[in-house]
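Heads up, one of the protein chains got dropped from this complex, but the rest are sitting where they should.
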Amino acid sequence: MSADAYAEIQQFYARHMQLLDAGEAEAWAATFTEDGSFAPPSLPEPIRGRAQLAAGVRRAAAELAEAGERHRHLLGTHAVDVGADGELLVRSYAQIIATPRNGQPRLHLMCVCEDVLVRRDGTLRVRERRVTRDDRG
Amino acid sequence: MSADAYAEIQQFYARHMQLLDAGEAEAWAATFTEDGSFAPPSLPEPIRGRAQLAAGVRRAAAELAEAGERHRHLLGTHAVDVGADGELLVRSYAQIIATPRNGQPRLHLMCVCEDVLVRRDGTLRVRERRVTRDDRG
Partner (left out) sequence: MSADAYAEIQQFYARHMQLLDAGEAEAWAATFTEDGSFAPPSLPEPIRGRAQLAAGVRRAAAELAEAGERHRHLLGTHAVDVGADGELLVRSYAQIIATPRNGQPRLHLMCVCEDVLVRRDGTLRVRERRVTRDDRG
C-alpha cells in the first residue's frame, strides 16, 4: 500500500466520520456507492442504498438531539489489503465517544469496522461496511 | 491534499502534542507563529503570542503536577482544506486523557480542534487555534 493510497484512505475516513457526526445525512450517504451497504451491529439486515443510509443518519441525529448527546466516531488502526479487483479491504478500530450536554464524555462503544472501498467518479467510496461490537459475540 | 502534505501534518501534530504533554512550554509555543493565537474553551479571549502560550503551558503543568495527574492530548481524524492563501484549515477530533498517579485513566474531555496552519521558516506552525468542547454549546 503506497503512501499516497494510505493518506487518501485516512483523509477519506476523516471527512466521512466528521460528516456522520455532524448529521450531514446526504453528504455522508454520498460517500457510499449508489448501492452501498452498511451492516451495523444493531440491525438484523444491512442498510442498502444512499436513501436508506441517509435516513438512518437523520434518525440517529434526531435521537441524539433529543437525548442532548453528541457522538464522535474515532476510526483508526487501518489495516489495508487489496482485493482481486483492486478494491480496498480496510479493517479499522472504531471508538464511539458520547458526551452529554454539560456532562462527562464516555467511551460508548468499541467496535471493529470492516469496509470494502472502491473508486467511483475519481474518489473513494464505501461499497460494503460491516461493524462488530467488542461487547458482543 | 497530497500524501506528503498529509504526513507532514500528522507528524507536526504528534510532536506538537507530545511537547505539550511533556510541559515543554517554550518548544511548544515555538510551534505557533510569533503572533499565533489559541482560543481554548475555558477563556473568554484567545491567548496571543508565544510568551503567553508558553506561560499557559507552564501554569497547566504546575497544576497537573500538584494534582498528581498526567494529561495526554490525542488528536486525530484530521480533515484538511486549503485556504485562499495556501494556509491549511485542519479540523480534528481531540481526546484529552487524564490519569492520576496510581489511578485509573479517564476520558477527561472530548473536543474539536480547528487550526489554521501556515509555513514559517520551512516548517508548519499554528497561526490560529479554536477548540470547542463537546459537553458545551
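Which chain is which? They are A and B, in the order written, and residues in each are numbered from 1.
Everything below uses one rule, namely that a residue touches a chain if its C-beta (ideal position, glycine included) is under 8 Å from a C-beta of that chain, and two chains touch if they have at least 3 such contacts.
Small disclaimer: the values here were computed from a predicted structure and weren't measured.
Residue A:His78 is the one among A:Arg48, A:His78 or A:Arg130 that touches the chain not shown. With the whole complex as reference, residues 1-4, 6-7, 76-80, 91, 93, 95, 107-110, 134-136 of chain A touch the missing chain. Mapped onto chain B, the interface with the missing chain covers residues 2-4, 6-8, 10-11, 13-15, 17-18, 70, 72, 74-76, 97, 99-107.
The rule is short, and it goes like this: only the chains that are shown with their structure count from here on.
With rounding to the nearest 5, the Cα superposition of chain A on chain B corresponds to a rotation angle of 120 degrees.
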